[in-house]
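Quick one: the structure is below, and I'll ask about it shortly.
Only a single protein chain was left out; the remaining protein chains are all shown in position.
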Amino acid sequence: MTFEEEEDFDGQNDPDRVTGGISADRLRSIIERVERLEEERKALAGDIKDIYTEAKSAGFDVKVIRQIIRLRKQEPAEIEEQETLLSIYRRALGM
Amino acid sequence: MTFEEEEDFDGQNDPDRVTGGISADRLRSIIERVERLEEERKALAGDIKDIYTEAKSAGFDVKVIRQIIRLRKQEPAEIEEQETLLSIYRRALGM
Amino acid sequence: MTFEEEEDFDGQNDPDRVTGGISADRLRSIIERVERLEEERKALAGDIKDIYTEAKSAGFDVKVIRQIIRLRKQEPAEIEEQETLLSIYRRALGM
Partner (left out) sequence: MTFEEEEDFDGQNDPDRVTGGISADRLRSIIERVERLEEERKALAGDIKDIYTEAKSAGFDVKVIRQIIRLRKQEPAEIEEQETLLSIYRRALGM
């Protein structure tokens, strides 16, 4: 990745204008697409936060809702196995 | 948040059926909306990863692109100030 | 980001030598202390990972051990309340 002698910069409207061996348009396209997707991701994070705020206002326990969501990603057999182990370990520790 | 006397569970189709003092439908709606948004967020993360893979294939340095994206979030004056400080600190440390 | 022609650096052994208005020795001390502590933190993370590897070899379920450690940070009354809520929510959702 070496870049030699920079050429002029008057090719602003040339779709293939190149700076230091790279395509400026390609680079700009990549960056703008990432930025757009990151904006969407940020908006989604805000939407999720709003739902939890709504849940809290409705009297639900947010921490427990998060636990439910984690459980729903697991297979019932897996949940049961972990709950069995959890109760064995707790008992062993006198908890 | 205390829940008294559980009533029966036959109200499956009653939109206001309540379990342990909570609205099952409201809870289900909250959880399903969060799950849907989390799915979308995961899909976006995949899309961003794909763009970086494309960038790498096109010969770009992904680490430097990330740095560009960070810089574009800052004010030009802020960037300049930090670059000035960075060069002062580096010089002070003989880097 | 190139830096040419700078004044001399012969004040290397002067404890109060200053570059660009900052104390190089103070800066170096700050950076080296942070680096040392970060090294220690990294070593601790490795030690914790080793214990989990040991636990796994001994037949324990690492995920359940992590859950136990989370529970041990909570008050018993808090644990009980959350478990009660969890079972109410699960029942409401038919899980």
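In order of appearance the chains are A, B and C, and numbering begins at 1 in each one.
The working rule: a residue touches a chain if its C-beta (ideal position, glycine included) is under 8 Å from a C-beta of that chain, and two chains touch if they have at least 3 such contacts.
As the structure is a prediction and not an experimental result, all values here were calculated from the model.
> Using the touch rule from the top, list residues of subunit C that touch the missing partner.
Per the touch rule, subunit C residues meeting the hidden chain are 1, 22-23, 26-27, 30-31, 33-35, 37-38, 40-41, 44-45, 47-48, 51-52, 54-55, 58-60, 65, 68-69, 72, 83, 87.
> Residues on subunit B that touch the omitted chain in the whole complex?
Residue positions of subunit B that touch the missing chain: 61, 63-65, 67-68, 71-72, 82, 85-86, 89-90, 93, 95.
> Tell me, which residues in subunit A touch the chain that this view leaves out?
The list for subunit A reads 1, 3, 6, 9, 19-22, 24, 27-28, 31, 83, 86-89, 91-93.
Everything that follows uses one rule, which is that only the chains that are shown with their structure count from here on.
> Using mean C-alpha positions as chain centres, tell me how far subunit A is from subunit C in Å, no decimals.
Chain centroid spacing, subunit A to subunit C, equals 21 Å.
> Which subunit B residues reach two or more other chains?
Expected reply: 1, 22, 27, 31.
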